[in-house]
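Let me give you the structure first, and then I'll get to my questions.
Note that one protein chain is taken out, while the other chains of the complex remain in position.
The first chain written gets the first letter, and so on, giving A, B and C; residue counts start at 1 in each chain.
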Amino acid sequence: MTCTAAGHDTHPLLERVEVVRNDRVAEGVGLLVLRAPRIAATVQPGQFVHVRIAADADFILRRPFSVHRASAGAVEILYQVLGRGTRELSMRAAGDVMDAIGPLGSGWRVPEGTVHALLVAGGLGAAPLGMLAEVLAARGVAVSVAQGAPTAERLVARDLFESVARRVEVATDDGSAGERGFVTVVSERLLAADRPDMVFVCGPEAMARAVAAQAAAAGVACQVSLERLMACGIGACLSCVVTTTSGRKRACVDGPVFDAGEVCWDGTEVPPRH
Amino acid sequence: MTCTAAGHDTHPLLERVEVVRNDRVAEGVGLLVLRAPRIAATVQPGQFVHVRIAADADFILRRPFSVHRASAGAVEILYQVLGRGTRELSMRAAGDVMDAIGPLGSGWRVPEGTVHALLVAGGLGAAPLGMLAEVLAARGVAVSVAQGAPTAERLVARDLFESVARRVEVATDDGSAGERGFVTVVSERLLAADRPDMVFVCGPEAMARAVAAQAAAAGVACQVSLERLMACGIGACLSCVVTTTSGRKRACVDGPVFDAGEVCWDGTEVPPRH
Amino acid sequence: MEQKSRPAISASPGSATVDLSVEIAGLVLRNPVMTASGTFASGREFAGFVDLSRLGALVTKGVSSDPWSGNESPRIAETSSGMLNSIGLQNPGVEAFCERDLAWLAGQDVPVVVNVSGHTVADYAAVVERLERERGVAAYEVNISCPNLDAGGMAFGTACAPAAEVTRAVRAVTKRPVIVKLSPNVTDIAEIARAVEAAGADAVSLINTLLGMAIDARTRRPKLARTVGGLSGPAIKPVALRMVWQVAGAVSIPVIGCGGIMTGEDAVEFLLAGASAVQVGTANFVDPGATVHVIDGIVEYCRISGISSARELIGALDT
Partner (left out) sequence: MEQKSRPAISASPGSATVDLSVEIAGLVLRNPVMTASGTFASGREFAGFVDLSRLGALVTKGVSSDPWSGNESPRIAETSSGMLNSIGLQNPGVEAFCERDLAWLAGQDVPVVVNVSGHTVADYAAVVERLERERGVAAYEVNISCPNLDAGGMAFGTACAPAAEVTRAVRAVTKRPVIVKLSPNVTDIAEIARAVEAAGADAVSLINTLLGMAIDARTRRPKLARTVGGLSGPAIKPVALRMVWQVAGAVSIPVIGCGGIMTGEDAVEFLLAGASAVQVGTANFVDPGATVHVIDGIVEYCRISGISSARELIGALDT
């Protein structure tokens, strides 16, 4: 298996990034476009940036965000307003400057010879799958997307997925779009229908775990992007460990993307989002 | 002696204030105009407002500022950028909202029958003397002003003083305007020349003390406005005490204006400004 | 128990269904929110901002037998998310306190807890004995963070024996509830709590301030005239929560939590950790209406969470 999208050979750096645009895209969800030429130049799908949102605030740590898309000179972040950091972030306007470390982490791995990929996104889990979908499509890999959200409005990045995927099927908790219920119903169906070579999952840990089990049962390789609370983001503090079959690994450098098979699902994810 | 400008009969209140204008008036000095109708309606010369500059910052306390001028619906604050709070303040723009407690403290007392007043301002000490000069002039009291600053540009509120005072004499450390040297040289001269009934002083404590001594020597009554670090601003925490001949008094409610004769100059002022 | 405030349904708008009342040492409070000593004076200064009858209880500033003039200025310094103070328990003495403050407080509809200071064991007892002659004292809060002049100046609250001794001395002269306020500057706060419990305390409150220091690099001098002072505010909340949790697990008397509480949610955290009531201190300087905002915040939390009585929250931490 060749790692065509590995982050290990890119060196993270600290970059002064400038807000190009910061738009509300759904209730409590924003899309932030940052001028970040050096990060944009090397970022791979599934990698993230570690952003210092405010300098003189009463909270001190950076906040990690997946790179949703990258273009020449800029990266996009899709973020959900949860607490102090993301609230601050939602108030940033064009021209504001922050600093970001990135690209960080080891992203999605696309084995050579991949023909058909299934992307499963729960809520903001769509964020790190955006760039992946584009890269896969550009390589001629057939992409199916199973996407879930509480309600239709929260099906973020839908245009992106629709434009590059062969098919996108959705589920919402309230039935306002697609199936009523969990995305796992859709992923189960697409796994059977499409017989993909690889499943890429990001979403709440319970959902990722369920999809991983579906993939395992179907005999399909599966990668999951996991979230942990992160202090340093660069592998030094050990705050972000994930228990794996080969011991505790750091989500920030050994992940956030892990082979589903190596993850010991120990229920130590960050508290579920509101 | 009748207290015509006492603050004791006005009740402080918490008011949402809105920035009308925030202009740089000298190197590191700003003039902030705040829409604050309830405070503006009762504020007396020498009183101050206690401003919550930022809510989610790493510093938590309010900052006290004298009311420099008051008009229908608005108060003006003349502030010097010293640290985190005033730096934040300098970044506030029209439309921004803060909250302020005021009017606070007991202001300048103008005895009935006052004919001639000498105002002595050192640096930003000009701030609480602005409104006083206007009120005195409006009552027909002859006003002389002795003003000192490090350099000509820092002679704040000069237009105001020039427009209402009979004469304004200045001293600067570098001689760029008026006398070269300390304002005490000017105040000494004006004390002798004008024979005022009352001296009103605000500035660095060493200077206020020196002027108080000059007034005492000349047999002229003198009031000084003193600064102390303040937590509550309303008389509850005892952080702002001034040692007086009748024990420790609170600068925030018993002052900031004190009769010079009752002050025990104990050298416990806040650290001198840069 | 002398004064018993009506167990009241909170008066917050739209909160008719949440019962906030709690009981501390036989005293039923209309809600669990008290003022923290030294941050609210005797309430007079706050009366324009807060309806005092909304408070669970009002804890006065520290009162000593004779007047104390406190420390030199500067007495405060700001720190990251906190402040240091070295007021030095300035107060006019118990006699003046009774005349000026207690008399005024008698007209307010709020249980009054008098915070007691002393430099010797006899001092504490003397203050309480004087206050026993007054009506309108709901309970005593004994501040054992004061330096013990009989024993070289270490605070009474930093060892079990002196802490217990002060508690016994106060206990001996009153039947009113005795709350002992613990110092956090100790290796094992649970041990001190057990010692004062055994000595007759009806409740403990914690934490008092953490001993700290600030330096002005420019002048190369301490920012406080007294060099060291007490750290309070949000910065200390994690330490306070930990100590409340430890003490609540170590004693069977009620625990009153304090330290960095700014919001209703902060207060709820202390209740979950095992506190039966909370005190709001430094927040009063930031927002003079803080106590009432904390009460309203607890009500809102309960309503969102479908909780009908704040008592359900006490010690309900799911570990």
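Quick notes on this structure:
Just so we're on the same page, a contact is a pair of C-beta atoms (placed from the backbone, for glycine too) under 8 Å apart; a residue touches a chain by one contact, two chains touch by 3 or more.
Small disclaimer: the values here were computed from a predicted structure and weren't measured.
Although one chain is not drawn, the whole complex shows that of C:Pro74, C:Gly118, C:Pro177 or C:Pro234 it is C:Pro234 that touches it. Of the candidate positions C:Ala41, C:Ile144, C:Leu210 or C:Ala310, contact with the unshown chain belongs to C:Leu210. In the full complex, chain A touches the hidden chain at residues 11-14, 52, 58-62, 101, 228-242, 247-248, 253, 266, 268-271, 274.
Take chain C: the residues that touch the chain left off the picture are 79-82, 84, 158-159, 185-188, 210-215, 217, 219-222, 227-228, 231, 233-239, 241-242, 245, 260, 265, 268-269, 272-273, 301, 316-319.
The rule is simple: only the chains that are shown with their structure count from here on.
Chain B and chain C have Cα centroids lying 36 Å from one another. As a whole-number value, the distance joining the C-alpha centres of chain A and chain B reads 56 Å.
The set of chain B residues that touch two or more partner chains comprises 58, 60. Counting partners per residue, chain C has 81, 234 as the residues that reach two or more other chains.
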